[in-house]
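To keep things clear, I will list the structure first and then write my remarks on it.
What you see is the complex with one protein chain gone and the rest in place.
Every chain is named by a letter (A and B) in the order it is written, and numbering of its residues begins at 1.
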Amino acid sequence: MNANPGTLGIDYFIAHPSFRTYALCAAILGLKMLWSALYTARMRGKHRGFINAEDATVFGGAGARAGTDEVPAVAHALRIQRNDLENIPLFFAIGLAYVLTGASPLGAVAYCWTFTIARILHTVAYTWNLQPWRAIFWGIGILALLGMIVHVLIVTL
Amino acid sequence: MNANPGTLGIDYFIAHPSFRTYALCAAILGLKMLWSALYTARMRGKHRGFINAEDATVFGGAGARAGTDEVPAVAHALRIQRNDLENIPLFFAIGLAYVLTGASPLGAVAYCWTFTIARILHTVAYTWNLQPWRAIFWGIGILALLGMIVHVLIVTL
Partner (left out) sequence: MNANPGTLGIDYFIAHPSFRTYALCAAILGLKMLWSALYTARMRGKHRGFINAEDATVFGGAGARAGTDEVPAVAHALRIQRNDLENIPLFFAIGLAYVLTGASPLGAVAYCWTFTIARILHTVAYTWNLQPWRAIFWGIGILALLGMIVHVLIVTL
């Protein structure tokens, strides 16, 4: 049956519109997470906020010393990343389970893009300290996850 | 062959009992993680434990001010989430690799449910400060992950 397993991806998953939507959103969220990692590194360099002694020595320039607590700008950047870690890996798994358990193409577009855009706007709101916007975008992301979870539960139970 | 790729999920993955078990457990663990996120938010509100100045202003009520360290109840809730982050995304990936590399339906039930129940009980034990139970449930989760990892290594090596 699987005459040419080497083309599994192209033939099978790519032909599936829900999976394409998921993969595209996962790639965009991956870029967003890499951006946030670089933002943290940039804040660390800009404010010379080092925690590891070897970082201060190698990257801090003359006189730089590592602290015992993160400087405020770095701690802020780390909180942005931490909130991503509490939400985006959940999308990676739940979104995939959702599209592989029979999401309609329209449902996949609605849930995946809602989550993806909400998380991008969450980062924007967190970076510029915008409340209640940050809480609203966080909540929209949670609702999108919840919708997909309920779908998977209905199909698999 | 794939005459109707729009039904990939229903036809293929849903018909696969190991995958169904994985998807169901992933959805339950997703709910558990959302619960823990809401628990942290609740502790933050209850103890008015804010770190971002804008949170204290918008959600803290009169006189609320952001601190520089998390208050104990919030730090405790964040540790529950952090331990989840160190374990559950690992299940999302390893569990999927395990069922897609030929887990028997019985093996999938045994490993996935052991992990899922152990992680729920871990949260219960952490919330009410129950040792050595918390360590035991953490260890059971680790052993379930290890079993699935060994299976994937044997099949793919």
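Note that a residue touches a chain if its C-beta (ideal position, glycine included) is under 8 Å from a C-beta of that chain, and two chains touch if they have at least 3 such contacts.
Source: prediction; values computed, not measured.
The missing chain, though absent from the display, is touched by one residue of A:19, A:98, A:111 or A:137; that residue is A:19. Interface residues of subunit B facing the missing partner chain: 1, 11-13, 15-19, 75-76, 79, 85-87, 89-90, 92-94, 96-97, 99-105, 129-132, 134-135, 142, 145-146, 149, 152-153, 155-157.
Remark: the residues of subunit A touching the chain excluded from display are 1-2, 5-10, 13-14, 19-20, 22-24, 26-28, 30-31, 33-34, 37, 51-55, 57-59, 81, 85, 89, 92-93, 96.
The definition used in the following text is that only the chains that are shown with their structure count from here on.
Each chain gets a centre from the mean of its Cα atoms; for subunit A and subunit B, those two points are 16 Å apart.
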